[in-house]
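Removed from the display is one protein chain of the complex; every other protein chain stays in position.
Letters A and B name the chains as they come in the text, with residue numbers starting at 1 for each one.
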Amino acid sequence: MFLLDHLWIILALPLAGAAINGLFGKRWPKSAVNSVAVGAVSLAFLAVAELVREFVRLRPDQIPYFKNYFPWMTAGPLHVDFALQVDQLSIVMLLTVSFVGMLIHIYSTGYMAHEGGYYRFFSYLNLFMFFMLTLVLAANVVVMFVGWEGVGLCSYLLIGFWFLKQSAINAGKKAFIVTRIGDFGFTVGILLLFWTFRSVDFGTIFAKAATWPAESMTQVGTLTIICLLLFTGAIGKSAQLPLYVWLPDAMEGPTPVSALIHAATMVTAGVYMVARMNPLFSRAPIAMLAVAIVGALTAFYSATIGLVQTDIKKVLAYSTVSQLGYMFLACGVGAYAAGVFHLMTHAFFKGLLFLAAGSVIHAMGGEQDMLKMGGLRKKIPVTYWTMFIATLAIAGIPGFAGFFSKDEILNAAGSGPHANVWLWGLGLVAAGLTSFYMFRLIFLTFFGQPRFDEHKVHVHESPRNMTVPLIILAILSTAGGWFAAPHLMRGTDCFESFLHPVFATYAPEHPVGQEESLSGAAASELEPGPGMELLHAVTGPPVIVGILGLLLAWWFYIKRPEVPKRLAQSLRGPYTLLLNKYYVDEIYLALIVRPLLWISTNVLWHVMDERVIDGTVNGAAMVAREAGGQVRELQSGNARSYATWVVFGAVGFTVLMLALWMVR
Amino acid sequence: MSLPFILFFAFAAIAVASALLLIVAREPIHSALSLVLVMISLAALYLLLGAEFIAAVQIIVYAGAIMVLFVFVIMLLNAGTEERTNWSSIAKYAGVPLAIFLLLELAHWMARAGPGVGIANGVGRDSNTAVSTRALSELLFEKYLFPFEATSILILIAVLGALVLAKRDE
Partner (left out) sequence: MSGVPIPYYLVLSAILFGMGAVAVVFKRNIITIFMAIELMLNAVNLAFVAFARAWNQLDGLVFVFFVIVVAAAEAAVGLAIVITIVQNRQTLNVERVNLLKL
């Protein structure tokens, strides 16, 4: 059990890559930097593969496999060790993160080939992998937080990679500060967690929480507060309402960064955290409802914004926010496995979408505005076909990965134990909108006549180190969902059953049915034959809205391209509202940023810093100087003064002596 | 009221009165002469205390040599009435009260202190407690030999110093 006992290797590899590239890479040729960076993350992936091989041979009672490396902090009752653990959830996340990460590293060698600061990019990227893997492998909430903060740092560094560009710097700052707000809630949550359970280890906490009764919908207990606080961290990190504003701006970073960090991995950390904490969430129904509501609302809201955006990356950004909403919706209705499933498939198709968009941008020589594209289908076929496949996946077209995961989520929202028709409705509408705007993206970019000057822009397909990852991800976007397929044929959902122990070990006793796999809920209905279930799934509402979206987009952008413009004219108000993202950034600026700046300048700076602190320090100096000035005048040179002082001293001394003599 | 008491109070009164005169006098020469008077009365008090040798030394050295030196210097420098400047503010306001306080305080405690049994007999005590010059000189040249020799060097230095300081530049 080599790798299981030496989990740290998985972490050390990218860290070493980051260090080597960061310290020495500046003068190395690109090939050397590549070898180190791509090699590090590839070796990490191979390590993960080997880990999986060892993991499947473990007995159930050995899971989660726990490894304590060294005691990190000890302060009174607080014991935090640097400990790592592996269970089924970790395996899923590890595989996703390391594989997609490896593909994106390879892609970046092509995309960033002409950029300055090459070594720095890969150093940061490797560092990000290190932190993300730490987050996934953590066995206690503090080590997880280390990873949490670390990925935030790398996100900031990478968004602002082109640090000479003012908008990039601002975006990086915005990302960091907005997520910080969420992280504050997360930190308070950790504190409350420790205070309640006297431990930060997942195992200990979950075991203790298992003995607690579930809290009811009317009572806000400690568990609810903890879960809500932790969830605010997830709101920030995973860009949900209201802290999503940083993600669209984060598109200032290079496209591989958007793919890796802001689609596949970092933003999913919030979902992972909620899934990991499922024993706590399952016992706090109010928190679960909050998660579900936030997820559903965000999914819908963000989809509406994506309808009218013209920057290709911004559309994908809002799409990411929306899909993350789906994942939280899943967790909020208790379908944790579905949420994680969608996380994995989303990593595939969203990562692919971003990488393909990068390929398009690369082909267009840097252009990102879809209105200036068009007709690229024949010119960059690989990019087109892979992106098309990813769009089919995200729209939930049957057969592709997104269909299975989205279907499961909406099923759980519609008819699971925590079902809620409003949430289901929001999710359904959002699915339709998603399909629409994604196909709109495809049609605007690849179909129609070129809306650019073909003499100025030489459209060319990307090199192989960029297209091969695209192809691999396309395969995964198709086949990645087939784990769940047997379920539709009355078999077992392999993914679901694999993850089952993670979500069932500490599940609370529920008076209203058990929250197990969705197959249980579906089976309690009529007893259709195997084929009927498949047909039922394939013709269900999610698929219908998906196809509707496709058709509508086709109508709008291929058949009758003048319709969008006319619609925008006639619905001027809503259109402008959507185009300006509901003016949320402006609202935040006015309500929060400006007052804070005013307070900082006028109160904290002028009053506190200048008057109080400087005043005290300068005042102390002034007091010393004045006192010195006064004392200086004692030295008058006048002998009579001196004589008087001598007499004064003599008087004092004799009084003192006599007093002492008296006391004795 | 026996003789020693009368003598004591008489000479004490003279001493205090002369000291007062020293403070009050306008001319320094008057102060000098009152100081001489103080010393003479103190010499008498020493006699009352049975320290004949010391009384003699007081008259000869202190009153006879040192005060004469003072008077010579006053006359040499033609020291007249001193001008009434009062530039030191602390001396003006706090000096005299402080000094008077010191006086009273010391006097108060001295009155309480001291061995009550040590009664000075003055003239006519028994010879067992004789303060003979011989005994004094034995003490001086045996126990306090080193300070004695040191003071002789001190006097030498003083003479040299005075010479150097007061020499007129030729």
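Note that contacts are C-beta pairs under 8 Å (C-beta built on N, C-alpha and C of every residue); 3 or more make two chains touch, one makes a residue touch a chain.
These numbers come from a predicted model, not from an experiment.
Q: For subunit A, enumerate the residues touching the unshown chain of the complex.
A: 632, 635-640, 642-644, 647, 650
Q: What residues on subunit B make contact with the chain left out of this view?
A: On the subunit B side, contact with the omitted chain comes from 2, 4-5, 8, 12, 15-16, 19-20, 22-23, 28, 31-32, 35, 38-39, 42, 45-46, 48-51, 53-54, 57-58, 61-62, 65-66, 69-70, 73-74, 76-77, 79, 82-88, 91, 95-96, 98-100, 102-104, 106-107, 109-116, 118-122, 124, 129, 131, 135-136, 139-140, 143-144, 147, 151, 154-155, 157-159, 161-163, 165-166.
Definition applied: only the chains that are shown with their structure count from here on.
Q: Need the CA-centroid distance for the pair subunit A / subunit B, whole Å please.
A: 98
Q: Which subunit B residues qualify as touching subunit A in the complex?
A: 87-91, 94-95, 98-99, 101-102, 105-106, 109
Q: In the complex of these two chains, what residues of subunit A are touching subunit B?
A: Result: residues 636, 638, 640-641, 643-645, 647-648, 650-651, 654-655, 658 of subunit A touch subunit B.
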